[in-house]
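Handing you a structure now.
The complex is shown incomplete by one protein chain, all other protein chains being positioned as in the whole.
And now, chain A:
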Amino acid sequence: MKKPIITFARWGNYTIAFKTIFEQLGLEVIPPEKTTSQTIAEGAKIAPEMYCFPLKVTLGNYLPALKKGANTIFMVQNVGGSCRQRYYGAIQEKVLKEAGHDINFLDFRATPKDIYSMIKKISGASLLQVLKAGRFFFKKLHLIEKIEKLAQFCRPREIEKGITDKILQESLLKLDELKKEKDFQELKKEILKRFSGIKIEKNKDLPKVGLIGEIYTVCDPTINFEVERKLGLEGIGVYREMDITYHIKKLIFPWKDWIIQRKINPYLKSTVGGHGRDAIYEMLHYIKEDFDGIIHLLPFGCMPEVTIRPILEKIHLESGIPFLSISLDEQTAEAGIDTRLEAFTDVVRNYHQYKSSKL
């Protein structure tokens, strides 16, 4: 067997953490490049046309890495529950092999046992090494999620415009370059210090918008045209619950799903796959928390999200909360998204003013 050179699907800023696992195990890894319109076009060229959008993007992500010499692809199954994501591995392997790439495709389920045996097979590392790599992965992951949340908080309140994004990007870059676990604490301290150094208007009255929908599109700013950043710079507080930790927690603690089901019973009585139920739950939750708008992001052809969209629209009509659903695919033009976001921002501000005038 050839020496494995690994690449994997890109997923927003979390890519940094995934890369760490392989590095810690002493494997050679070529991380996927940042998603651009070029990546998406390349992926869409070889992907089946009617398949959902993330399949095309992740295919496009592999291609530059394969060109640089990667020969092994990691693809996790069943990330979003029962939806077409389950077949990504099988389809991507077939598509890539048909396109003439000689690759070793590692398709595995998202259970600890499966992940462990897969990593063990490919790297030959000891149990201790695997556990250590896992620990470092979670450390990095938590920090990434934390600074994403901090950035969401600081962006609309910052006094010097653009400083939050500058610090966020620099922090992510440093985190990406960090190779040794023992230096992590120091870097974490430094990053958090920089974030707390951002001068903000503390008591600013902001309209709040909740981001809900399909986990991949919601979390990856390169796919959703940086919705979070654009709204933040317009002075809107953006919140989202979806991230990897949320997903992992749901895998470990199944009762989270029962709680969600109980809350959404008047609207939906069964699962529709993916994070369909979660979106309804989050929307109801945000309304209760007195939010001023909901943005629903979904990739074109996403079965669970398309199924629940009419339910979300119904909740929107009942409650009156501004609601915008954006379906993303390779045809989506940024200008169209910008016009919608601008108009939505105005609607959210109107709603916020109307609510505060009623008090």
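Please note the rule applied: contacts are C-beta pairs under 8 Å (C-beta built on N, C-alpha and C of every residue); 3 or more make two chains touch, one makes a residue touch a chain; residues count from 1.
We take it that contacts and distances are computed from a predicted model.
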| item | value |
| --- | --- |
| Omitted chain (choose from "Multisubunit potassium/proton antiporter, PhaC subunit", "Anti-sigma factor antagonist", "2-hydroxyglutaryl-CoA dehydratase" or "Glycine cleavage system transcriptional repressor") - UniProt protein name | "2-hydroxyglutaryl-CoA dehydratase" |
| Full-complex contact with the absent chain, from A:Gly100, A:Pro254 or A:Pro310 | A:Pro310 |
| Residue in contact with the excluded chain [from A:Ser37, A:Ser82, A:Thr111 or A:Ser356] | A:Ser37 |
| Residues in chain A touching the chain absent from view | 33-34, 36-39, 162, 226, 310, 313-314, 316-317, 320, 322-323, 327, 331, 335-336, 339-340, 342-344, 346-347, 350-351, 354 |
